[in-house]
Structure formats: C-alpha cells, structure tokens
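A single protein chain has been omitted; all remaining protein chains appear in their positions.
A, B and C are the chain letters, set down in written order, and residue numbers restart from 1 in every chain.
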Amino acid sequence: MSGNRFGHVFSFTTFGESHGPAIGCIVDGVPSQIPLKEEDIQFWLEKRKPGTSRFTTQRKEPDEVRILSGVFEGVTTGTPIGLEIINQDQRSKDYGEIKDKFRPGHADYTYWEKYGIRDYRGGGRSSARETAMRVAAGAVARKVLGEAIDIKGYLVQVGPHKIDRSRFDWNEIDNNPFFCPDPVAAKEWEDYLDEIRKEGSSIGAVLEIVARGVPVGWGQPVYDKLDADLAKAMMSINAVKGVEIGDGFEAASLTGVENADEIRMGEDGKPVFLSNHAGGVLGGISSGQDVVVRVAIKPTSSILVERQTIDTQGNECNLITKGRHDPCVGIRGVPVAEAMMACVLADHMMLHRAQQG
Amino acid sequence: MSGNRFGHVFSFTTFGESHGPAIGCIVDGVPSQIPLKEEDIQFWLEKRKPGTSRFTTQRKEPDEVRILSGVFEGVTTGTPIGLEIINQDQRSKDYGEIKDKFRPGHADYTYWEKYGIRDYRGGGRSSARETAMRVAAGAVARKVLGEAIDIKGYLVQVGPHKIDRSRFDWNEIDNNPFFCPDPVAAKEWEDYLDEIRKEGSSIGAVLEIVARGVPVGWGQPVYDKLDADLAKAMMSINAVKGVEIGDGFEAASLTGVENADEIRMGEDGKPVFLSNHAGGVLGGISSGQDVVVRVAIKPTSSILVERQTIDTQGNECNLITKGRHDPCVGIRGVPVAEAMMACVLADHMMLHRAQQG
Amino acid sequence: MSGNRFGHVFSFTTFGESHGPAIGCIVDGVPSQIPLKEEDIQFWLEKRKPGTSRFTTQRKEPDEVRILSGVFEGVTTGTPIGLEIINQDQRSKDYGEIKDKFRPGHADYTYWEKYGIRDYRGGGRSSARETAMRVAAGAVARKVLGEAIDIKGYLVQVGPHKIDRSRFDWNEIDNNPFFCPDPVAAKEWEDYLDEIRKEGSSIGAVLEIVARGVPVGWGQPVYDKLDADLAKAMMSINAVKGVEIGDGFEAASLTGVENADEIRMGEDGKPVFLSNHAGGVLGGISSGQDVVVRVAIKPTSSILVERQTIDTQGNECNLITKGRHDPCVGIRGVPVAEAMMACVLADHMMLHRAQQG
Partner (left out) sequence: MSGNRFGHVFSFTTFGESHGPAIGCIVDGVPSQIPLKEEDIQFWLEKRKPGTSRFTTQRKEPDEVRILSGVFEGVTTGTPIGLEIINQDQRSKDYGEIKDKFRPGHADYTYWEKYGIRDYRGGGRSSARETAMRVAAGAVARKVLGEAIDIKGYLVQVGPHKIDRSRFDWNEIDNNPFFCPDPVAAKEWEDYLDEIRKEGSSIGAVLEIVARGVPVGWGQPVYDKLDADLAKAMMSINAVKGVEIGDGFEAASLTGVENADEIRMGEDGKPVFLSNHAGGVLGGISSGQDVVVRVAIKPTSSILVERQTIDTQGNECNLITKGRHDPCVGIRGVPVAEAMMACVLADHMMLHRAQQG
C-alpha cells in the first residue's frame, strides 16, 4: 500500500507530475490475447484533452500515449503494459508566484505539511494532469471488459442548473462541449459558464456515469463491494466531494415501500426489475441492471479572484491564481470518471472469474 | 483480495452470518502496549445494539464480545486480536417464508446468482449483523488513535425531515434515541417514525460523522487518499447509497470564490481556515480541520407491506417480510459509520508514520 | 499488510497464542458450493497433532476444530469461513522460569525488542501452536483444489541421516512416525532420535513436499511467481531456514547441459519432460510436472541442556528450557508444509482463472 496503485487483480500504478518530463502508468493483470493499439487509448485521451472548447483550460497537452510493453503483434501478452505520455506544455515560468503561497482549495498546504517539500510547478503530483493516466488505464479496461459492456458519462448539473430528465437524449451527449444529454440545458450552461469565466471564477458540477450490460454477480462483499470500490474510485479523482449509487441521497427521503425495486419475469424468462433505485447494486453485487453512479465535483480551485491565504513562512497574504484554468473542471471529469468505472468493473469481472469453478 | 478484510496496515478481517454460531473478527497491525479490555469494545457495541428503543429492531442480540488473543495483562502485544461474539437470538423458524423468495432491495437475488447458494436465514452474510464486528474493530481503532482524536456521529435527516443547524447541540446527541443533535427535530422524528412503523414501512436517513483532532498530513495520494478510503469504508456499510466529504453535492452549486477555504494565521501561530467546505481533506490529505463525512442510508428493505418479486424457480410472487425490523436502519448506522471512520483514520495514521524518517 | 494474512485471492488470516483461550482463522475467497465439513479439516489436524508418538511433544492438544461460518447445509457459501480451536492444555505454571529469560534460538528476544511486551507463556504468538491454523486452512485449500491434485510431504533427512532414494516408497510414508518414505532410514532415525531425546537435545531435518497433478500455467510472474510464493510460504513456517525448488542448491553444481529438462512428445500427444531438475516451475509458472519443494528445519530451540543467555534486565544468565518438547520439530512440520503448499496452489489456481477469458 503506497498510494499510487489502484485495483486488485486488474490494477494500474501511475507516476508523474504536471511539470516533469513525462507521466506514465503500468497496467497489470490484463489477460492475454486482447487486441490493443495506441489508437484505442488515444481515442479516450482526446475526450479528456484540454483546449477542445473555450470551457476547458487552454493549456496545450497533446497527450500522445505510447505503449512501451505488454503488447506484441497487436495483442496483449499478459505481461504488464507500460504507457507513457511526454509532457510538452511546461510553462514553468507561470508558476513563480505560487511557489511560496498556498492556493486555497488546492493541496498545496497539505502536501507541504505532509512531505516538507512540494513541486510547486502547477500542482505537481496533485495536478489534474495525473488523470490522463487514469483515462489511459480505463481505455485498457474497456478492452478487457469487451463490447458487451458500455460505459457512458455525462453532466447532469452545472452550478445550480440541472438537466431536465424528460429531455434526456443519449445522442446529445457528444453534441456539445459539456457531455450534456439535454440540449436545452447545454445551451443554458454555455451562457452561464461564459459569465463565470468572465468573473474569473469557476463552478462545480455533478456528473453521472452509467454502465450498461454488466451481468449479475460482480462484487466482493462485504468490504470490496462493487459500490464500495466505485465510491473509492470516484472519490480519488481530483475535486470530487460526493458519490452516489442509484438514488443516493434521495434514498434518505424514500420509504421502504417506494424504494423497493420490485421484480417480475420478462418475456425472455429473465428477471426484470420494475425500477432501479438501487443503481444496479444489491448487497455490493451487481444485479444485472444498469450501474448508475453520480459524482459531485467542486469548482476549480484556481481562480482569478483574489483570496486570502498564507505562505510557507506563515505570513498572511493574498493570492490570485493566474494561468489558464478550467472554469468547470467537472466537464473534463467525465472521461476520467468513465475510466475509473471501467477499471473497477474490469477488476471485479476478473475477481468474479477467479471464484468460478 | 477476497472481500472480507478492510484496511492496509491497520486492518480487520471478519466472518459470520446472522444465524451461524458466532461472528468474529481479527484486528491486525495494532501497535503493542495499548491498553485494551473487553469493556472498551463492549461500550461501543451497546450503542449499536438492537432493542434499545422502539425505533430499532426488537431482536435480542446481547453482543457480548470476547477477546481471544493479542492482549496480555491488559495491553496489546502487537499480535492479531481475535474477537468473537456468540450469536444467541437465532429464531431460524421465522425465516421459512423467505427461503425461496427474493426480498426486493435485499441482496437475496444477487447472492443467489453469484454463489448459487444462499444462507436464507436472516440475510446470512449480507445481514446487518455483520456490522457488529465493524463496531468492535472500530473500538480498537479508537484506542490506537488515542484520546486526542474524537469521532462523533449523528443523524441530520430522517426521511424528508432535516435538522436545523442553528439548533445544533453536541450534548443533545446522546439524549435521544436518534443520535440527533437538534432536540426539536428529534421530537418530530419520533412522531414521524411511529407513523412509518405503523404503516409497516421504513424510511431512509442521512448521518454525519465528524472527526476532531486529526492532524494535518494523513492520506496517501493519489488512489488511497483519505477521502477515497473514507468513501469506500462508508459505501461498504449495508444500505449506504451515498457519501459526501465536506460540502459534498452542495459543492456543485458553489463558485470557486465561495468554495475557497481561506487561510489566516491564528494567535497561536498556527494556520486557521476561515471555513471548511473541503471537510478537512485537501488533495486527499487531512488538513487539520474537522474531517466531515455524510452518509445516505436507504430505508430498511424488510417491510411489512406486500411487494412483487420472484422466487428461486423464476416464479412471480408477492412477499411480505415478516419479522422484527428497524423502521430506520440509519439510526443504528451511526455507531457503524463512526467505527469505519475510526478504522480508516487509525490505518492512515500508521501509514503516515511509516513514511516519517 | 499487517503480517497475519496469507494469500492473494484465496487467503487466510489467523490469530491466537499458545496459551490464550483459543486460536482461529478466517479463510476467505473460497468459491461457493464446495462440500466442506469439520471432519475434512480434522483429518489433517490429526496428522499434525502432538503426542502421536514418543518423537513428538507430549503436550496434549486435542485440536478440535469448529466451523463458525461460511458453510451452509454442508457446502461453502462463498462467504468467509471462520474456524476455531479452543486451547485446552495450558499449563501456564510451566513457564514461570522463562518469563524473564530469552531462550536462545527462540523469538523471545526479538519479540521483546520489537513490541516491548511479550506473552512469555509458551512462546505466545511465535509458538508452533499457530501452525495448527495453517493446517486447517490447508485442508480447505485441498477441497478448493479438488481431488485431481495430490499434495504429499515426507522427511528426507533427520540430522545427518538422509533417505536412500532407491528405496523410496510412497506407501511407507504413513507407516512410520516420521513420514519417511524409506523404511530402512525410518528404523535408523528411530534409534538416532531416541539418543537425541535422552541427551535432552534436538535435531534438524529436511522435508520434501510434492504436488502431483498441477496443470501447466499457474503462477504470476515476475514477483508473484509460483515458486516465489512457495518460498515465502515455507520460510514463514516456524524453524524453517531454507527452501529449494527442484534441484535447489544442487543446481549450482550442474552444467547447463545437465540441467536442461529436455522435452519429447508422449504417446498421448502431450509434452513429456525427460527430467525434472526445475521442480515443476519454469519462469515462475507451473510446467505440468510435479511441483517439488524441499524445506530445511532447524533443531527445536527448546532443549534440556543449559545454554547461556540474558534476561530482560540485561543480566547474563543460563537457561534450561524445561517442558515437553519435540526432539525433531521437522516431523510435525510435514503436515504444515503440505498445508502451505495447498494454500499457495489454491490461490494461484484462482489467480490464473481470473485471467482466463
């Protein structure tokens, strides 16, 4: 246990800071003979890449991934897969001012106190740069899961503005810069975020990830339950402050009568649930329904508005975090959260297999 | 990785079903020379024990814990601590009807599909009975943490009824059967729950756990962050559907300006945060502020109202879950969630120590 | 990681001291629907039980195991299996003299220095008593492995006296108190050990464990190789000082020409190795040949001959370790080493399964 590995049987271990020469990861436990090429990973990295719209940071991170091992003649060999992205847009000069001041809401203060040293250039290890490798590992996890399982994320709330579920359209998600399934809300968010951006502020968001096609039976009660591992996976992502499975906090207001997902037999002779308050997990084991996770993301801590803080010497001071920031880091959180769900599912698929005779 | 162990360096492994001869756990990694006696554990088990008011199940579980190893002459020896509770109130006859029918909202269906066999007596391993051992392990964790760290939980919402934070009183928490810090809300909940109980239904709840005295520096970024492990710990508890750190889902509606926990220097020369939106965790590392976690609990799935389901043969049927059920399982969730927080903190205290020169 | 758990997916965690009220273990990760009853475990415990001949300690340990969970109606349920043995022959009065003196060769000194406290009654946690639970876990592992895999151990050397491989007879192993496959050697050892016993001394031994029927493919290179995990398993047993796979240290004297296990095709169309210098493991993966492990056991440290030592106050003193000791602890090591091999194999069988599509 040293903090930079995720997963049990399907696992990945990452390294890298925002301003080092490279970031990378080792994906381990991947079964052999799975087709995998750099394009499979690059596809998902593009989705996370900054600078694709004016609503994400304008930093340039080409994020070109390279497979260094574990793949031979186009398929996995069962050995660890080394992945690497060379860092390119390292404008270290930008970060002089925050060298000694702790940015409120960032990990500057806690890293300083914990480690007694801090790579102050752009957040170092605590930078969202690290999440590129989660996306890369998630791309491998998707290949392990196969095409029968579909994982899709989207934003359901930006600041106080929620989507209208009656307008939910899977096809809209990739049609706007917010991964928003509600075209009307997407339009509203555009105006709203422009305003936030002009204020030099930022805003939080809620995103939802759905996995369809997960069979019944995945999960390892009672401490490595599927939902427990999902909760850990999501909460480990930068800026995440809350995780819900199924109805989540709404379940607190429900009666047992309302909350019961009743079961009938389908025409195909398989059980059919009449509702999905549970979010596809019962007793920590997938039920065969859609697995539904929601994640709360706090507003980007880097803002162009002056805030009060202290420096490493214990002096009080004020700070404006200059630079190119995401007005709503929740947007780019979607592919990251998708990737983490893919990794958790691949891991639990394999754990489940281990116990089958 | 096999599902029934929690923790990295401070860990516990549990066994036991609701209707087997005993439940037990092994707490491992406990430092030596810590005073520990059965009363220290029993104290917390009493808090979780059913039947203490009409708002919890009337099952009788004396829950008398016995220390079987790891303690010598009143102090821990650094060897594993074996704990055991003999099950006493095993009315197996009650459970005949649910032998073949899947109770909606319970893990009956998923256990059946995953394992192909199910101890149908009272939920077997998926019963909340298992949480007694979490409380026992948590009691040991509290001793490891020492008295400088205080962990306290309480209910902040029962069904749609929330506490009024302006009436928050730490001293009220143990004065009512709901661990409610707001005496007015406690009164309302009493009437509300009587009604729910009479209907044969149940209701959800939200509980909050606060750890005071946690020093800055605990947490292992980027995958074993303190909040990530807390999220896993909480989500692994039966009936939990959501976890929040600090502002949680409220953070989605905040701007970066509002969300920034500004820092000043205190009169004692130590940093003082002017707010705690972060809930005491920054970048996955404790900040020295109170660690604040909120947990959503779904309504008890066992209700006296008929619901539609199927049986193990795939026949559609209806089911009333007779028996002695908690109308609001969230109440007894408080000591369980407290215990899990204690375990996570003890674990991270030790992990942090490992890295100190 | 806290020291008292063994295994990855199939795992067991143990607790208990020689003079506490009970010892126990939790076997986790066991697949469901495997027939298991207490007799299945008791059978192997009898093999390890002291007092079965004059060549083992005369302590009385009935070692009656009880299954507390994880088995329902005669088969495993996939939930953790709690096992317990009540300690009965706790003659604490015997141990007064060693309360403050460190027995040479024992863990008294290191436990004292590490933990600052020591359960001096009979070795506490470092007592061979703990190995009863390894045997119990191993019995479960054998059921998981199934009957196609046969694990058998025997002594090949007692003190300087080795068996003659030309007289090797599988059927002799259970015909003498030494698990000796060579009837002539067994006779020699009898006289030799009587002499050792009369001197109040003890003697070392070498045992060999063979697993037949292990299919090709088990093992997780490059750090969790099958042989690496076997080495750890064996070296973790009390009194073990050396581990060999296949030719072991003899391989140092071989040339590459001699050491090559050449391969031909058998009449059944399967590969046949012409020798087994490798001991059934190539590159950390089972080859389909017999897995052969040898283990060196040091002489029992408790002897009736006076030795020089110090006490907890740092005073020099002499010590005779009175009591009922095994003259050759290697004998009772056989079922323990067998059990550890069974656990490693069950674990790797499941790990291998996890990666199969």
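As a working rule, a residue touches a chain if its C-beta (ideal position, glycine included) is under 8 Å from a C-beta of that chain, and two chains touch if they have at least 3 such contacts.
As the structure is a prediction and not an experimental result, all values here were calculated from the model.
The chain omitted from view is touched by exactly one of B:L274, B:C317 or B:A354, namely B:A354.
If you put the hidden chain back, the residue from C:L45, C:A205, C:V291 or C:I331 that touches it is C:A205. Contact with the chain not shown here comes from a single listed residue; of C:Q58, C:N175 or C:S236, that residue is C:S236.
Taking the complete complex into account, C:E316 is the one of C:E147, C:E267 or C:E316 that touches the chain left out.
What chain C contributes to its contact with the hidden chain is residues 1-6, 8-9, 14, 102, 104-107, 109-111, 113-114, 125-126, 130, 157-160, 196, 199, 201-206, 216-217, 219-225, 227-236, 238, 241-265, 269, 271, 274, 277-279, 282-288, 296-303, 305, 307-310, 314-316, 330, 351-352. Counting over the whole complex, chain A has residues 1-5, 7-11, 13-17, 20-24, 26, 28-29, 32-33, 66, 68-70, 72-73, 75, 77-82, 84, 111, 114-119, 124-125 touching the chain that is not drawn. The missing chain lies against chain B, touching residues 1, 9, 29, 31-33, 78-79, 221, 350-351, 353-357.
Note that in this section only the chains that are shown with their structure count from here on.
Taking CA atoms, the transformation carrying chain A onto chain C includes a rotation by 180°, reported to the nearest 5. Per-chain CA centroids place chain B at a distance of 39 Å from chain C.
Measuring from the averaged C-alpha position of chain A to that of chain C gives a distance of 46 Å.
Rounded to whole angstrom units, the spacing between the C-alpha centres of chain A and chain B is 26. Multi-chain contact residues of chain C, defined as those touching 2 or more other chains: 1, 9, 29, 32-33, 78-79.
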